[in-house]
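Can you keep this structure in mind? I'll have questions shortly.
Note that this complex is displayed minus one protein chain, with the remaining chains in position.
And then subunit A:
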Amino acid sequence: MSRADVTPAGVYHRAVVYGLFLILLLPLAGTLLYSLATSWSATILPEGLTLKWYLALWSDERFLRAFGQSLVVCFGALALSTVLILPLMFVVHYHFPRLDGLMNILILLPFAVPPVVSSVGLLQLYGSGPLAMVGTPWILIGCYFTVALPFMYRAIANNLQAINLRDLMDAAHLLGASTWQAALLVVLPNLRKGLMVSLFLSFSFLFGEFVFANLLVGSRYETLQVYLNNMRNSSGHFNSALVISYFFFVLVFTWAANRLNKDKP
């Protein structure tokens, strides 16, 4: 222990940090304990420990289907985002840098307009007619693209600034590459890290998206969050096992993003 740690100020700061950690940990720790408890009601500690809730959960077909459908929607949305955003970023930053200002305003919209507001219009526009998408995974993929857009745009824009796009393109052109070749073979590999980090992070919050999923699709294509909400009346232990399993999955993805972010390129 260094000298700074035993001064009154050092002790105070450590105490605050541990306090913060404890506040953030408490709901998770409580849920974890509940998911492992045989029975726990009206007492401070559970009566015994068991893994039966996890076994019940992971052998429930409806859960596995919801899990798979969540993955389909999230990966679909991330694939769509990548295909739409990467060419956009390249064209904006290489050919029309002025458009970056406009883009920075557009990507504020998903923040300023909460999903519950968008849902009102989406339900009316795509409930029937030529684009009847309500109740299908397609509408979720489209909406999740707008949710992921601000994060992906910012992360990739930062990455683009760091690699000095113009010099890189000029160098590639001098060596005889076409703009196409330069973009695909020179710029894209350099954006891999920024792209991967933003994909991992986007996944971890898209996986937990509930508003669009519940209002636009609901039980017609049940995702994990909607399933969790629909199971509200089943055993609390079962639900806890579900929450912990879900959080574990998110944790792995956030951790991967964190690791990737720290690695020196």
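Throughout what follows, a contact is a pair of C-beta atoms (placed from the backbone, for glycine too) under 8 Å apart; a residue touches a chain by one contact, two chains touch by 3 or more; residues count from 1.
One rule holds for everything that comes next: contacts and distances are computed from a predicted model.
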Chain excluded from display, named as in UniProt, from "ABC transporter permease subunit", "YhaN AAA domain-containing protein", "N-Acetyl-D-glucosamine ABC transport system, sugar-binding protein" or "Acetolactate synthase": "ABC transporter permease subunit"
Full-complex contact with the absent chain, from A:Thr31, A:Ser70 or A:Asn159: A:Thr31
Among A:Leu51, A:Leu64 or A:Val116, the residue in touch with the chain that has been omitted: A:Val116
Residue among A:Val16, A:Leu64 or A:Leu175 touching the omitted chain: A:Val16
Chain not shown: contacting residue from A:Val72, A:Ile163, A:Val211 or A:Leu260: A:Val211
Contact footprint on subunit A, counting only the chain that is left out: 2, 5, 9-10, 12-14, 16-17, 19-21, 23-28, 30-31, 34, 40-45, 80, 83-85, 87-88, 90-92, 94-96, 106, 109-125, 131, 139, 142-143, 145-146, 149, 179, 204-205, 208, 210-211, 214-215, 218, 225, 228-229, 232, 236, 239-240, 243, 246-247, 250-251, 254-255, 258
